[in-house]
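Note that one protein chain of the assembly has been removed; the remaining protein chains are unaltered in position.
Moving on, here comes subunit A:
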Amino acid sequence: MNRKRALISDTFKVKKRRNGTQKFGAVSDGDGPTDIRATLEYLMTLFPRKLFNDTLPQIVLKHQLYSIHNDKTLVDKELNKLREQGELLMFQLGFDADTFGLVFASDYKAKVLAGEEGRATRATVEKFLQKLPSPCTDLSFTKDKMLREFLFTDSEITQLVKSGVLTVRDAGSWWLSIPNSGKFTKYFIQGRKAVLGMVKKSKYSEVLKAQLEERRTTSHVKFHIKYHIHDIVGAELVESIPTTSGILLRFVEP
C-alpha cells in the first residue's frame, strides 16, 4: 500500500485561491521551487551601472525580493544559505535599521580592488579582502576582532576607513561597507521619495503598476523605475492589490 502522507495545510492550500488556476495580477510562481538566485540576478540587471561609471558593484536591497516572492521566511532562509556559501554579502546601508543591501561577493571584491588601483591604501585593502572569512556572515566588526583575528594595526584600520571599506558604527566598531556608496544612497532615497510622491499624487493615491512603469520620471529618479517599484512594494510602503486589470499600488499612510 502506497499512501503518501500529506500535510493538512497542503490539502487546504492555506493561501486562498480565487478562480482555481487563474491568478490575475500575480507576478511570481505560486508553486515550483523559488529560485532566489535568478531573482537576484534579474534585480541586479535593473541596477544602473553607467550612472556610477562602473565603480560600484550591483546592489540589490533585501526587501526587493519580498515583492517578487510571497514567502518572506523562505526568502530569508535562502539568502542566509547563499551567504553561508560565500556567494553573497549583506551590508547595513545606514539609512534604516532594517534595510540591507546584497552584493555578489565576487563582484564586490573585483570592484573594490579596481577602485583601489594606484592608491596608497591599496595594499591594506587587498590584505583586508583576503583576510575576510570566505563565508562572511558578519555585518560589522569590533576593534578587538580587527586587532586580534585579523592582526591589523590602528593605522591600517584608519586606512580602511579612508578607503571606504569600513564605516564607523560607534566607538570601536565598524560596519562593512561599499566604497563610494554614498552617491548610491543619495540617489536611491531621492528616487524612492519621487516615486512614492508619484503614487501619492495620483487620484485616490493609487495607480496601476503597469501605468506607473510607463510614466515619465522626473530628473530626481535616476534608477530604473522598476527598481524603485520593487523597493516600495517590498518595504510595504505601498499596498499591492491584485485586480482584474493588473496589480494596483495604493499608498499606505505611515
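The definition used in the following text is that a contact is a pair of C-beta atoms (placed from the backbone, for glycine too) under 8 Å apart; a residue touches a chain by one contact, two chains touch by 3 or more; residues count from 1.
FYI, contacts and distances are computed from a predicted model.
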Per UniProt, the name of the complex member that is left out, chosen from "IBH1-like N-terminal domain-containing protein", "Alpha-1,3-glucosyltransferase", "Vacuolar protein-sorting-associated protein 36" or "DNA excision repair protein ERCC-8": "DNA excision repair protein ERCC-8"
Touch with the omitted chain, as defined above, among A:T99, A:T158 or A:S173: A:S173
Residue, one of A:Y108, A:F141, A:F188 or A:F251, that touches the chain absent here: A:F141
Sites on subunit A contacted by the missing partner chain, in the whole complex: 3, 7-9, 11-12, 14-16, 66, 70-73, 75-76, 92, 97-98, 138-142, 169-170, 173, 236
